[in-house]
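Just one protein chain is left out here, and the rest sit where they should.
== chain A ==
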Amino acid sequence: MNRMIIDGLAFALPLFIMAVGGIYSEQSGITNLALEGFQGVGAFTGALFVIMSADVLKPGSLPQILLAFAAAMAGGAVYSLLHALLCIRFRANMVISGIVINILAMAVTAYLTKQLNPLLTGAPSDKFQLGVSMRITIPVLSNIPVLGVVFKDLYLFEIWIVLLAVIAWFILYKSRFGLRLRACGDHPQAVDAAGVRVERIRLWAVLVSGALSGFAGMCFAYSISASFSSAIYAGYGYLAIAAMIFGNWKILPALGACLLFGFARSGGNEIVLLLQMPGAYADLVMILPYLLTLLLLVFFSGNNQAPRALGEVYEKGKR
């Protein structure tokens, strides 16, 4: 049971911060299917940093982990500029742009990993080996009966995600910038008439989604896969999009959806272990979150309200 909660959180929180990025982008009116690609490129950048800094920074040390996450955010953000450029500047179809960006990310990072590995590590491999990030247990809090387990064996990044999410929540719902961002996704003409530049706000929103997705990708690389390889493109980005939609494009409900996905996955794993089923069944468990998504789609899709101007290319002066 404890294992299930610990593993469930470690999967759900990265998904959540990625969904928050998606919410920023889509609340500003930019359809974002590119989360998958952003998180992959972010993880690649972070992992590349870890490999390259191996001589300078102690592997697995706090400074290295911190800087790796910073690099992942930067990588995701820079790559997301491509989506912003296509959707905002060149008025491309946002769905197609998102999908192309995902395919491109996978191809380019797999290729680069293969080419760079012999140069950097001297060994031909299509993986950057990372190891697993350090885990901590928060003293006092983890001793609370029942609920304490939430504070046990936390990856460092889980704490950072909570901090990032609080900041993201505050900016989106309480700040001027957030107000304007949400207005852009509903009625960009109104924002323009109020003298605010729609394009600029949308650019920032996409950059935030890139940075947060990059962060999430690094979380996966540092936990479940312990490496960077093309296996990182396992559809987590799409799962985050599903969480965003089930959460009705709002931050807190999206957290609920992510927790559901996380616990479905870890709970399935637990059952496989408990019943001592052969290893092949563990792979079967991996499909649980996706199956759950299909089920939730049936029940929850009707009442959701997407941002009104979502996917609408904004042209200044259009009446």
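Note that contacts are C-beta pairs under 8 Å (C-beta built on N, C-alpha and C of every residue); 3 or more make two chains touch, one makes a residue touch a chain; residues count from 1.
Note that in this section contacts and distances are computed from a predicted model.
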*The complex's invisible chain, by UniProt name, from "ATP synthase subunit a", "tRNA 2-thiouridine synthesizing protein B", "ABC transporter ATP-binding protein" or "Sarcosine oxidase subunit delta"*: "ABC transporter ATP-binding protein"
_Of A:Val140, A:Ala194 or A:Leu294, the one touching the omitted chain in the full complex_ = A:Ala194
*Contacting the left-out chain in the complete assembly, out of A:Leu85, A:Leu104, A:Ile136 or A:Leu179*: A:Leu179
*Name, in rising order, the residues on chain A that touch the hidden chain in the full complex.*
170, 174-176, 178-180, 182-183, 186-187, 189-196, 305, 308, 317, 319
